[in-house]
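For subunit A:
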Amino acid sequence: MTRPEWFVALGLLVFALGSVRLLFVRDTVTRLVALNIAGAGVFLVLIALAARTDPPDPVLHALVLTGIVIAVSVTGLGLVLIRRSDDGADESRDGDAP
Partner candidate 1 sequence: MTSLLPAFVVVPALVATLVAMIPRIGAVAAGATALAGVVAAVALTLRVSADGPVDVALGGWAEPVGIALRADGLSAAFVLFTAVVVLVVTVFASGSSAARGTPFFWALSLALWSGLNAVYVAADLFNTYVALELVTVAAVGCVALGGRSAAAPALRYLLVAVAGSLWFLLAVGLLYARTGTLSLRLALDVLRDPTDDGALVATVLILATVGLALKSALVPLHAWLPPAHAGAPAAVSPLMSAVVIKASIFVLYRLWTSLPADAATTSLAVLVGAVGSVAVLWGSLAALRQARLKRVVAYSTVAQVGYFVLLLPLVVPALRPEADDAARAVAELAVQGTVAMVAAHALAKSAMFMAAGCLLHARGTDEIAALRGAVVTNPGAVLAFGVAGVALAGLPPALAFSGKWQLLTAVLESGQWWWLIALLGGGLLTAAYTVRVLAVFVAERETGTENTPVPVRMTAATLVTAVAAGIAGVASAGWLATTTVGVF
Partner candidate 2 sequence: MSASLIPFAVLATSLIPAVVIFFLPDDATRIRTTLNLGGAAAKVALVAALIPAAVDGERFEWRSAFVPGVDLVLRVEPFALYFLALSSVLWLVTTIYAVGYFRDTPGRSRFFGFFSLCVVATTGIALAGNPVTFVIFYELLTLVTYPLVVHERSAAAIAGARTYLVHTLIGGVPLLIGVVWLTERVGSIDFADRGSDAMTQFAAREPVTATAIFVLILAGLAVKAALIPVHGWLPRAMVAPAPVSALLHAVAVVKAGVFGIVLLVDYTYGVDVAERLGVLTPLAVLASATIVYGSVMALRQDGIKARLAYSTVSQVAYVTLGVAVVSATATTGGIAHIVNQGLMKITMFFCAGLFAVVLGITRISDLDGVGRRMPVTSAAFTVAAVGMIGIPPMAGFLSKWYLAVGSVEAGQPWVLGVLVASSLLNAAYFFPIVHRLWWKTGDHGRVAGIEAPPSLLVPAAVTAVATVVVGLVAGWIYSPLNLARIITEGIYGL
């Protein structure tokens, strides 16, 4: 197996770990961490694919850059929601909002 193929394997494994754990774990922060790890796995696959050619494929690098910014904004929003639901868990009544 060539070097890019090894890193693709690593990426896929990290993605699988992250995704599986995301579907089964209960704690919200850990789920967000799992989401980030799964995303990192996918990015690792993309960058490994880019490394197949010399110079490496700039399109895939740009995709991963865009992906990272989206991942960060999603994580930011997720954390704000975690904070709100933690506040909410203290005194909100059950059931749906008006």
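Regarding candidate selection, all candidates are chains of the complex that A comes from, given by their letters.
Criterion: a residue touches a chain if its C-beta (ideal position, glycine included) is under 8 Å from a C-beta of that chain, and two chains touch if they have at least 3 such contacts; residues count from 1.
Keep in mind it's a predicted model, so treat the numbers as computed, not measured.
One chain among 1 or 2 touches subunit A in this complex, and its number is 1. Within the complex formed with candidate 1, the subunit A residues making contact are 8, 12, 15, 19, 22-23, 28, 31-32, 35, 38-39, 42, 45-46, 49, 59-60, 63, 66-67, 70, 73-74, 77-78, 81-82, 84-85, 87-89, 92-98.
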